[in-house]
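Read the structure below first, then the notes.
For this depiction, one protein chain was excluded, whereas all remaining protein chains were kept in their positions.
For chain A:
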């Protein structure tokens, strides 16, 4: 999304007749003016007036979810795959509290989202009325901003302001709580032109001296690395294009966080793969041994850094981020650059174009990287009799890759295997819950993606445990003709929990086994969809193609090896150059590391 700040318009717009309408109509009108074409929601007592106004608004497609959490994640999927804000509409009380998880998820992953909540009438606020909760109080710390609208004449302005805040600067979720009497009341509609918030002025243009200093470092670095993140994707397609240009000009190898996959093409010879706990051996070793780290739109998350005091000890660090609070929060950097990724890359490229000197030859550095790559860290022992989960994702990738394929995931082992074995060439094609790690994200997110891209192939790579958190949303997909494919890597375990219990708790598998799983084929049929089961490597390809070719939602129950561990892995409390590559022995994590998550 573009991150230019809206400046107050000084030109006087032609004075239109003031438009009076009900609060509920204002909501619909404001959404229309913001270009919203889809809305994910669930009706209830406190939003009935808005639903009544939607009844006469066929241009705004409403996707009826089965649980409000689904509406939130669907809005996130919509936003992540389009670059436009996702919008959700829910009722008061439980409607709002069920939205807390997706709001927090969007906050952690910087996803632009506007959540409209009904509230009890203003005169009942504070009386513990039926389905009342303190929505603004509850969502204050997990949203970028929130509003309780008590005057209908503020409503349109607040909605426009919410869209501005959600989509500019570091994007995030904005919650608007609208009491029922405000929805009924009549007031004056204001358009989005000129709406601004004087205290809210995100900085997008980087400091010129910081750009010069960054260029100086690039001109002298022998072992540079570009460490990119979700900020590149949030900045919009231009940022991904400029990243590719910067890489082309400098030859610097590129790695990315989980959230940034797709900003740089995985087919590129200088692509290192994902960094972090389950990232590639070459990416982590390059991060550890580099002499210049350019962090672009990432935030030194603990899944990325591992042990902080052993994090990239020999490098100069540049941190480019639109959010000043991300800089020096975890890792102290040499050059902080506050700005939008695209604007910063543009400035940096222009600065580099002015430099005449010769940059160091990166050939030696690339030879070292090639040696690490030669370790083939994602290798696994394949089998003729049982489907290995890695093999399943590999086959899925080979059979479905393309510019019109979008992948979402749940959270756990399958998510990491998807990140390791499914490769992306373009941004906005990979939707996953990175920061909050929300099991149950993937299916509703896929619903949102498919809503925005009706003709695309949308696949939720799932686990059998995660999918059960939200499986009712399969019914949403059926109702709205959204042909999402749910590809379940079914190992009957909460795989990542099982892996950590093996690693940390002496193989005492406390409550991580699913004793009674549903029959996913029958479940799909019961919900009006199509179910496929596969437990043989020989049949895998044919069944994946059957899934792809089925014109409707599919639950694919892929029975995989039960005890497979997700490797390589940086054990908690360890450094980038201390990855487990082959087998887990149980002695990898020291006492300090055991206390971590």
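Just so we're on the same page, a residue touches a chain if its C-beta (ideal position, glycine included) is under 8 Å from a C-beta of that chain, and two chains touch if they have at least 3 such contacts; residues count from 1.
In this text, contacts and distances are computed from a predicted model.
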{"item": "Among \"Acetolactate synthase small subunit\", \"Putative tricarboxylic transport membrane protein\", \"Cytochrome c oxidase subunit 4\" or \"3-isopropylmalate dehydratase\", UniProt-listed name of the chain not shown", "value": "\"Acetolactate synthase small subunit\""}
{"item": "Chain not shown: contacting residue from A:119, A:204, A:312 or A:400", "value": "A:312"}
{"item": "Touching the absent chain when the full complex is considered, from A:267, A:325 or A:587", "value": "A:325"}
{"item": "Positions on chain A contacted by the hidden chain, ascending", "value": "136-137, 140-141, 144-146, 148, 165, 197-200, 302, 305, 307-313, 316-317, 323-325, 327-330, 332-334, 572-574, 590, 592-593, 595-596"}
